[in-house]
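Pasting in a structure now, in structure tokens, and then I'll have a few things to ask.
Every protein chain but one is kept in place in this view of the complex.
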Amino acid sequence: MSFIKQKEFAIILFVLPLLFLLFNYYTGIAEPAASELINWGSYLWNFSMIIGTYSLFRVHGTNIAKKGKDWSYSVVIFISFVTYFVASYVSPDVFKLILDYIQTPIMLTIWMGGFATLTMVFRGARTKSYLGVLLLLGSIFTVLRMAPIGPLIWPGFHTIGMWINDVPNMAVMRAITIVMGVGLIATLVREILGKETHYLGD
Amino acid sequence: MNVVGEFIFAAIILMIWSVLYKNNPFYKLISSMSVGLMLAFWLKGGIDAIIKDVLRPALLDMNLARFAVLVLGVVMFLRFYKGLAFASKWPIAILAGVGTAIATKGAIPTMILSQIKVGSFVSSDILGNVNNVLIWIGVISTLVYFMFSFKHGPVVGGISKIGQVYMMIAFGVIFGQYVYGTSVMAQMLYLLKYPGYYATIIAVLVLAASIVREKNKTKPAEETKA
Amino acid sequence: MLPGKNFDLIIFLLTVAGMYLFMRKAEGGRLPNIRSIPLLEELDSIIGRAAEMGRPVHYTTGYGGLHDEWAVMCVAGLAILSKVAEMCGKYRVWLQFTCFRGYLVPIGQDILKTGYEKGGAPEMYTPDMVTYVGEDQPAYIAYIMDYFMTERPAVSMVFGAIQAEMNNILMQAARVNAISLAGTPRLYYQGKMALMCDYCLLGEELYVAGASITSDPVHLGCIEAEDWFKMGIIALLVIAAIFTTLGMENVLQSLINW
Partner (left out) sequence: MTEKKKWYNISMDVQDSLVYFILILLCGTVVLYPLGIPLNVTKETREYYDALIAVPEGGVILYDEAYMVQSYVTGSEITMFRMMFDLIREKDVKLIIVSSCVDGPLGGAMIDKLLAEGVDKTGTTYGVDYVNFGWLPGFELVLSSISKNIQTVTMNDAYGTPISQIPMMKDLTTADIDVFCFSCSVSADPWMRQWGPLHKPILMSGGSSLIAQAMPYYESRVLTAYLNGARGLAELEQIYGKFTIATALMDATNLASLYGIALILYSNIRYQMGRRKMQ
């Protein structure tokens, strides 16, 4: 019984499905079991999401109970969660209304993408070295290649833009894809050997 | 055409934009509402999927595999019970194992092997040859830039400097596409259409009022200082 | 064996064996000598400048935590945090660490406490140097946009698994003229970092910086193994170039799809 409590048992439970899926990938044996195990992954992910929700409510619950900082906004979180969750099961048309007229504008605007772009362009373009100038040239030609107005001003923008996209960008993206692939395998090796146990949360 | 809905749509956009001026209760309200709504949205998706693919097959059709998933899912909730908290790590370990396996098994063929393609240097069209040589040099110099355990002498340093030049142009392409792709067009549409522009007018008035109040608050302070 | 996967398996087994050997070598004490990372050298002078300006330093490790697949990036970010905390102790600068996950709060507080003690200013450390704003991105972005405008930090540091909030952090750091440092392997943000930051860690440099600070043998061994793997890829590229010029590219192609 004590062995089950050890961390090693959890590492074994991590390594076994991993090796089985790799074995199935290379040999193609036990195909139905492999696809069942992959589906298990997404269903367990659902359960872990419910736990994440519970931990967030604990944080905001104590915040309300202790009347901590901005506790009134924690109340807003609870109210909006309950109304939206109940509406999704009880009355679908209220759910659609909230989705179309409240959640959609929030998701459309909350990340402030448009303004972040402008500040970066306006403030960031102060290049200190020739590398920065190269970066700006690359982005200017890319924007003019993609904007329909670019070729109207000078058709050369499209040809140079395409060249930048096809040669330097292709080379670097290929190299970075290779580097990322190697990084993935390195992480896998560390996890198989039990040196990397982030999933145990320690 | 739900007029009230469209007005609320525009009002929420303006409330979020107000954080550019200063963090204010409007933005905090919307930000916390987004937390609650997003949570409910995700939870409904997750619970529907669990009912659809785990509960119904496990309990109604007695599918043994899905029953095991149900047990593992319930075991995950033991983390709040001191005695059996160690057991709650098992399902998460299995989940992490499956996730790592499918991410890595596809990595070698697509991310590494299919990248080792070199265009011919001696084909008919000259420009194609030059481009292929430049791509080949670019891939090798960028890989050399990402080598850390080799001493950066004159040769290796020079090659990685070439790699840096390639990378800056390529990152310029990524930044250029971000600048082109990200814009406030879709939001503008709603701020200037029929019910939306009332919200815009109200927002401009509120902004002007707060700027004026801000000026009055700081001016008397300066007079006392002078 | 499924057709077309034999070469794939050979490369996989070679990599796993190579990484295991280099890890064993690094754990045996023979650590690889990693080339200097320009950003780590400049950290000292940057925090010195922050001390002259008398304004705080802001540090965050971003949206990724220790429980998901971005754990490696977050661990490297925390390693750099320990070095920054030590320097902030030395120059007596207030270091504000904004974290995104509940379990990072105690970890952050321990790192800051030991950092300030090592730096020689243990009395300067207070637990509320670590702020936790909840697990959601919009709340995190709102807090950061507010913090930068009110506190106006001198230095903004972002190391770890960053997502959409990187745009807002770089935006606000530029608006308050803060010295901006950033490092993340996520490809999508390399362009923004290279343009907006004074010093940045491109691609895998974050892992190397984290590992060289903690001199953790496992990661250092992996880094050296990856370098040899990349050397192998370059060799394959050279062979591929020779084959294609000789007009025999299908030979290599058949080997890869063997």
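A few points about this structure:
Every chain is named by a letter (A, B and C) in the order it is written, and numbering of its residues begins at 1.
Definition applied: contacts are C-beta pairs under 8 Å (C-beta built on N, C-alpha and C of every residue); 3 or more make two chains touch, one makes a residue touch a chain.
Being a predicted model, the structure only gives us computed values, none of them experimental.
Here is the thing to keep in mind: the chain we left out touches A, B, C in the whole complex.
Of the listed positions C:L9, C:L187 or C:I239, the one in contact with the omitted chain in the full complex is C:L187. Of the listed positions B:M15, B:M33, B:A93 or B:M111, the one in contact with the omitted chain in the full complex is B:M111. Annotation: of B:G36, B:G73 or B:G99, B:G99 touches the absent chain (contact as defined above). Which of A:I77, A:L131 or A:L144 touches the hidden chain is settled by the complete complex: it is A:L144.
Although one chain is not displayed, its contacts with chain A can still be listed: residues 31-32, 34-36, 38-39, 41-42, 45-46, 49, 99, 104, 107-108, 114-115, 117-119, 121-123, 125-127, 136, 139-140, 142-144, 146-149, 151-152, 165-166, 169-170, 173-174, 177, 180.
Counting the whole complex, the residues of chain B in touch with the unshown chain are 20-21, 38, 41-42, 44-46, 49, 52-53, 56-57, 98-99, 102-103, 106-107, 109-111, 114-115, 117, 170, 173-174, 177-186, 188-189, 191-192. On the side of chain C, the interface with the absent chain consists of residues 175, 177, 187-188, using the contact rule stated above.
Note that only the chains that are shown with their structure count from here on.
By number of C-beta pairs in contact, A-B leads when A-C and A-B are compared. Computed from the mean C-alpha positions, the centre of chain A lies at a distance of 17 Å from the centre of chain C. Chain A and chain B, compared by their mean Cα positions, are separated by 5 Å. Along chain C, residues 5, 8, 12, 67, 134, 136, 138, 141, 145, 187, 191-192, 194-195, 203-204, 230, 233 each make contact with two or more other chains. Residues of chain B in contact with two or more other chains: 19, 28, 31-32, 34-35, 38-39, 92, 99-100, 103, 108, 112, 136, 139, 143, 146, 167-168, 171-173, 175-176, 178. Residue ranges on chain C touching chain A, taken from their complex, read 1-2, 5, 8-9, 12, 15-16, 19-20, 23, 66-68, 71-72, 75, 102-103, 134-138, 141, 145, 164, 167-168, 170-171, 174-175, 185, 187, 191-192, 194-196, 198, 203-204, 207, 218, 222, 225-226, 229-230, 233. Residue ranges of chain B in contact with chain A, taken from their complex: 2, 5-6, 8-10, 12-13, 16-17, 19-20, 28-44, 46-47, 49-50, 53-54, 65-66, 69, 72-73, 76-77, 79, 86-87, 89-105, 107-108, 111-112, 115, 131, 134-139, 142-143, 146, 163-173, 175-180, 182-184, 186-187, 190. Interface residues of chain A facing chain B in the complex, by the touch rule stated above, are 4-5, 9-11, 13-18, 21-22, 25, 36-51, 53, 56, 70, 73-74, 76-82, 84-85, 88-89, 97-110, 112-117, 120-121, 131-132, 134-143, 146-147, 163-182, 184-185, 187-188, 191, 198-201.
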